[in-house]
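For this depiction, one protein chain was excluded, whereas all remaining protein chains were kept in their positions.
By written order: A and B. Residues from 1 in each chain.
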Amino acid sequence: MPSPTESMLREQYGTPEQQRDSVTVGMWIFLATEVMFFGGLFAAFAVYHMYFTRGFSEGSAEMNIVLGSINTAVLLTSSLTMALAIYHAAAGRLVRTYWLLLLTAFIGLVFLAIKFTEYYQHYQEHKAPGMWFESNSPYASAIELFFVFYFIMTGLHALHMTIGIALVVIFAIRTAAGWFSASYHTPLEALGLYWHFVDIVWIYLFAIFYIVGLHK
Amino acid sequence: MSAPSFRPKTYVSVYGVLLALVLITVLVGYVDLGWGTEFVAVTIATIKASLVAMFFMHALAEKRLVWLVIAGALVWFLILVTLTMGDYITRSWLPFPGK
Partner (left out) sequence: MSEGPITRVRAAVAPSYLTTQRGIRSWLLTTDHKRIALLYTFSVTFFFLIGGIFALIMRLELLTPETDLVSPQTYNELFSMHGIMMVWFFLIPSIPNTLGNFLIPMMIGAKDLAFSKLNLASWYVFMLGGSIVLYAFFRGGVDTGWTFYTPFSTEYSTTYVIPAALGVFVSGFSSIMTGLNFIATIHRMRAPGLTWFRLLLFIWSQYATSVIFVLATPVLAVVLLMVAVERIFQVGIFTPALGGDPVLFQHLFWFYSHPAVYIMVLPAMGVISELVAAFSRKPVFGYLFVAFASISIAVISFLVWGHHMFVAGQSVYSAMYFSILSYLVAVPSAIKVFNWTATLYKGSVSWDTPMLYAIGFIGLFTIGGMTGLFLAALGIDVHVTDTYFVIAHFHYIMVGGTVMAYLGGMHYWWPKISGKMYPEGIAKLSALTVFLGFNLTFFPQFVLGYLGMPRRYAAYPPEFQYLHILSTAGATILGVGYVMPLIYFFWSWYYGPAAGPNPWRATGLEWQTTSPPPPDNFEITPVVTRKAYDYAGMKEELRLA
């Protein structure tokens, strides 16, 4: 069981400060790559939204605003618990960090559960694209395209959530095992940045998929 | 050595504002503003994202290099969207039908 700070200092670094700085910059650069990754999908969605405004509006009307809104609130809550977990780590209260991390992971699972409920609902309503899709609307093609983007984008988001939840659990276990301290919890900070970013992606997904067709 | 951080009260307040913004977004959705609905929804989303970035991710308290990375990501995303959309928007500008 490694003890904090000195033994965690990797060989190529001169000081813990340099290591922390490098890890922070590294994580932000990774998030920039994620912006471009999801960005490609947002750009494609924007083009088709412009071409198929009516169809996309009808597609959006099929979304479950209640579940979507609840999920948004759920994810925001998990960001709060994550931020608090790190706050307490910085203050040396690692026990609270441990419980807050577990709570964050649990809330993440709640999000996924609601998400899969929605997916199943769409499947039952014949809105899952491909061979499961059926629609009588004159805009059927566009509605299917809407759902293609919906499933790809929220699916990728859910994948990122799953990876995040797994990491949160692993880091919670490490917290309990004493890997971190007030002076060294850089991996937790990096994880926090990742978690909040995944939340931000959802904020935009919520805006583009759930809101457009609400007035129907 | 630890990261810049806010106090729990601040986090909770920001959380409250974020929830309120979710509610507003949904309410706006029920008003038919044409393309305006989408625009408002994305704008509110940007406000929410900024709050998460500034407070939960303490982006403003980080060093300039991090600001550069964030700015780079945003600008490059805009390049992708703008130039791609630019093609589609200008296709109909021809005086005759052409695609």
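Here is the rule we go by: a residue touches a chain if its C-beta (ideal position, glycine included) is under 8 Å from a C-beta of that chain, and two chains touch if they have at least 3 such contacts.
These numbers come from a predicted model, not from an experiment.
Annotation: of A:M8, A:A43 or A:A172, A:A43 touches the absent chain (contact as defined above).
Residues touching the missing chain, restricted to chain B, are 65, 72-73, 76, 79-80, 83-84, 86-88, 90-91, 93-94, 98-99 (touch as defined at the top). Of the residues in chain A, those that touch the hidden partner chain are 10-14, 18, 21-22, 25-26, 29-30, 32-34, 36-41, 43-44, 47-48, 51-52, 129-131, 141-142, 144-145, 148, 152.
FYI, only the chains that are shown with their structure count from here on.
Taking each chain's centre as the average of its CA atoms, chain A and chain B sit 15 Å apart. Remark: chain B residues 1-3, 5-8, 11-12, 15, 18-19, 22-23, 25-26, 28-32, 35, 37-38, 41-42, 44-45, 48-49, 52-53, 55-57, 62-63, 65-66, 69-70, 72-74, 76-77, 80-81, 84-85, 88-89 touch chain A in the complex. In the complex of the two chains, the chain A residues touching chain B come out as 16-17, 20-21, 24-25, 28-29, 31-32, 35-36, 39-40, 42-43, 46-47, 49-51, 53, 65, 69, 72-73, 76-77, 79-80, 82-84, 86-87, 90, 182-185, 189, 192-193, 196-197, 199-200, 203-204, 206-208, 210-212, 214-215.
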